[in-house]
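In what follows, a single structure is set out as structure tokens and then discussed.
Removed from the display is one protein chain of the complex; every other protein chain stays in position.
For clarity, chains are labelled A and B in written order, and residue numbers in each chain start from 1.
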Amino acid sequence: MEKILDVRNLNVSFDTYAGTVQAVRGVSFYLNKGETLAIVGESGSGKSVTAKSLMKLIPNPPGRISDGEILFEGKNLTTFSEKQMQNIRGSAISMIFQDPMTSLNPTMTVGKQIMESILIHQALPKKIAREKAIDLLKMVGILNAEKRFSDYPHQFSGGMRQRVNIAMAVACNPKILIADEPTTALDVTIQAQILELLKILQKKMGTSIIFITHDLGVVANIADRVAVMYAGKIVEIGTVDEIFYNPKHPYTWGLLGAMPNTNYYGEELVTIPGTPPDLLSPPEGDAFAARNKYAMKIDFQIEPPMYKVSETHYAATWLLHEKAPKDILPDFQKKIKRSLGNEKSIRNISNSNGKKEKLLEIKNLKRYFPGSKKQVIKAVDGLSFEIYRGETFGLVGESGCGKSTTGRIISRLYTATEGEVLYNNENIFKKKSDSEIKKLHQKIQMIFQDPYSALNPRLTVVDIIAEGMDIHGLYSDKKERMNRVYELLETVGLNREHGNRYPHEFSGGQRQRIGIARALAVNPEFIIADEPISALDVSIQAQVVNLMKKLQKETGLTYLFIAHDLSMVKYISDRIGVMYRGKIVELAESDELYNNPLHPYTKSLLSAIPVPDPLMERKRKRIVYDEGNAWRDKEEEPVLREIKEGHWVACTNQEYQKYQKESDVI
Amino acid sequence: MHVENKEVTDEMFLPAKFSKTSEEISRPTFTYWQDVWSRFRLNKVAFIGLILILLILLLAIFGPLANKYGSDEQNLTRANLPPKIPILEKIPWLGFNGVDIKGKDVYKEKGVSDYFWFGTDNLGRDLWTRVWEGTRISLYIAFLAAAIDLIIGVSYGGISAYYGGKIDNIMQRVIEVLVGIPQLIVVILLILVLRPGIISITVAMVITGWVGMARVVRGQILKLKEQEYVMASKTLGAKNNRIIWKHLIPNTMGPIIITTMFTIPTAIFTEAFLSFIGLGLQPPVASLGTLINEGYKLLQVYPHMLTFSAIIISLIMISFNLVGDGLRDALDPKMRK
Partner (left out) sequence: MMATELVSISNAESFNVRGVENLAKYIFSRLGYMLVTFLVIATFTFFLMQTLPGSPFNDEKLSDSQKERLYEKYGLDKPLPLQYITYMGNIAKGDLGVSFQYDGRPVTNIIGERIGASAVLGAQSLLLGCVIGLFLGIIAAIKHNTSIDYIAMIISVIGLSVPNFVFAGILQYWVGVKLKWLPVAFWEGFEYSILPTISLSVFVIATIARYMRAEMLEVLGQDYIVTAKAKGLGSFSIVMKHSLRNAAIPIITILGPMTVTLLTGTLVIEKIFSVPGLGEQFVKSIMTNDFSVIMGTTLFYSILFIGIVLIVDLLYGFIDPRIRLSGRTK
């Protein structure tokens, strides 16, 4: 293999008012011709900074490359002048960014933006550049390219804009393409399309790709080799199989364990306790030591060197030292063995003890919003489902499918345009006295998505948590109020000293737990969790999910878990409803839904979720749901029909027959 | 790769003892406003602005008491005196030595032995006293106008945003129309009808002035309404009262204060402007505007009559603008971690 890029001991630091932040601390790796190297890590791990430094795109000041070499085809880019770098950027090395909505110039047509790339680096007449730009648009899969050439970015959807970005990046046949979380802002089905496009382009053009992501599923899908970053360092690097099936660093163990594998049901997800260190003053020894349950004394004193595991596999942990104990088997390894290459698995059903009590029933719910030009946006359009006491009901769907609106109607934040919501057999929208409404609010609680906007910045944690208790008068004196708050803080894994602090002093995961404590304070029966973990890092997600599971076990709570991340939903839910355009298209127990999906939309959704298991990813085939086709020859409106016990699919009569046959075979 | 310089011993490979350190926060706790204040203080320019405002306020209140002259004490034997201050008079280029622009010592010529710190006007009135009393009136009008703007603007914007829907729609149409009317025109017409006076000038400024505040408050409340903590409060069963007082108002304070900081200099300018085009306060009441207007008439012969009121009005405007800018930076959520 030919090395095209060799990064040696790269150090990047940022000068801030508080001091110098060492964002990247001695990173070394290489990139072979034509391969894809994924760099994974949580937010703040330095992965994006590393990527941007390769093209010297770090804003200076405050950032600077303080040490190290970036050898591109043998030439050291760190010594290049800005002028020389301009020749490299966009032609030899190019980059695509995370947010397609903001990474295109809103006042320049997309065609011009692509042409610009071509014209800077190649001495071509404008007309030929234009033709080339149109070809590029076609190549990245934009239909009607000649016409769309002169459209502005706001006339494209997110996925399409990312395609335009890709066209721009590959315009000059770059040797290296750096993709900085290019699919994070997109829905899973769009993500799958973009990943596929990148693979096709790579095959065609022989480009090497550096793919930055936090999602191990995406890594398993696209990477040949993987570098795991933590606190500005690469802690482990190897081929994708080595990292997924034979990881050596405890941080990699933690990351893999924290991701629910769709084929695995453990009692609990592996969590990495605490939060990453502050890189203003990196800790002595191994930066991960404080969160490492296998930490040894040496981890707090000396930084571990990179140990060689194989020709391609290196890890920086003292556990590989000859004197380290050899008997450590991380708990998540059992999980990997069980799921290895296994496409189907059976869940040991624990909490269906026969009797089911309806807690919530939704009947033909509709919610329309006024749109522009007298149009109505049918956010929720004829939704029906039931939730039983003590279960977790997962509601999944892509952005704009109406899942969050549904949650907000149930919690009475929005009113319904039509239909009924029965809670304990009572319609929540029927006229009620103030005290009845208050009671209802006490029973139904909500956990929100954005840990930064969910807590009022002007209140202390005590006042935030006690708000519900204040409203409902759940204490007799101040002392009782404080005690209850302290109790709740401990329940969610915080301590009483945190009570007098303000939200901005907490990390995202901690804030989310404070939000859970606030909901718990009024002793609810039913909690709507609206994308509670989508803004959190993987290891922090596991903390929150485990907490929710624990609470359910202890107090018998019922959850409505709204999310777009199907793997997490599958892990936590007993039953799942798949939403599409304001309706449920399929509803079944989690295993049934995953093992035996019937509706084409569910199938496409399931096939689009990347699974953190490289073997499986290689075997998978993606199924595309073409809505136009699916609806074209339907004479009757599809309705939800029960195919077999507990498995409902939206279908026409004809399809019903077909599905029944299909499910009988299985 | 790393070079080891510490010795690696067997003992070091024993499991480490854990203390639950990772959830701890070491930084001392700050309330929101303490945080804002600490950031504001770091902004030296804005801090100087704040000190200047305080100084000018103090002088406007107590300045006239510092000497024995009344603001309306006319005495033609001491008319048109240039400024003269003890001690500072020894440094000639400062211009506090009682010498006029033609270079003669007017005090000696007229046989005046008193010191007039800012000089006197053409009627022999002490300018120090008049300037600070004028400042007092100007600030009074500005603060009054800002306060009324605030009350009307906050209520209008708040109601419009909080209730939303049709109410908001109608209230916004009204604002769209009002924004289209040039403030200057309305102010001039109203003063013509009401006759110049402290109250009429204030009223004229308020009539269109509150619109800016109403827009700011509406925008902020619309934004806050979508915040998840407001929704959380609603799902907890909170009534309007609680949401308004606990969540919306505290989080709207920042923009309100900033807007007020910019309303005050605008009001001071408008008052001075009205005086300038002959619609200012009538004698014997003096404001900075009327003083400047009077000073202009004798600018070419006695520049000192304009100098002090012009410097003070400029300082007030600069200070409020600096403090407003500083506050905006200090309150900017983007700066918050």
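One rule holds for everything that comes next: a residue touches a chain if its C-beta (ideal position, glycine included) is under 8 Å from a C-beta of that chain, and two chains touch if they have at least 3 such contacts.
It should be emphasised that the depicted structure is a prediction, and the values quoted were computed from it without experimental measurement.
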| item | value |
| --- | --- |
| Absent-chain contact - pick from A:6, A:69, A:196 or A:420 | A:196 |
| Sole contact to the chain not displayed, among B:63, B:134 or B:265 | B:265 |
| Residue ranges of chain B at the interface with the undisplayed chain | 176-177, 180-186, 188-189, 192-193, 265, 269, 272-273, 276-279, 292, 295-296, 299-300, 303, 306, 310, 313-314, 317-318, 320-322, 325 |
| For chain A, residues in touch with the removed chain | 55, 57, 82-83, 86-91, 94-95, 97, 99, 102-108, 116-117, 120-121, 138-143, 151-152, 154-157, 159-160, 165, 168-169, 189-190, 193, 196-197, 200-201, 204, 372, 624-628 |
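In this section, only the chains that are shown with their structure count from here on.
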| item | value |
| --- | --- |
| Whole-Å separation of chain centres (CA-atom averages), chain A against chain B | 47 |
| Chain B residues within the chain A interface of the complex | 1-2, 4, 6, 8, 10-16, 18, 21-23, 25, 27, 29-32, 35, 227-229, 231-238, 242, 246-247, 250-251, 336-337 |
| Chain A to chain B touching residues, read off their complex | 26, 273-275, 289-291, 293-303, 305-306, 318, 321, 323-325, 408, 411-413, 437-438, 440-442, 444-446, 448-450, 453-459, 464, 467-468, 471-472, 493-495, 498, 500-502, 504-506, 510, 515, 518-519, 522 |
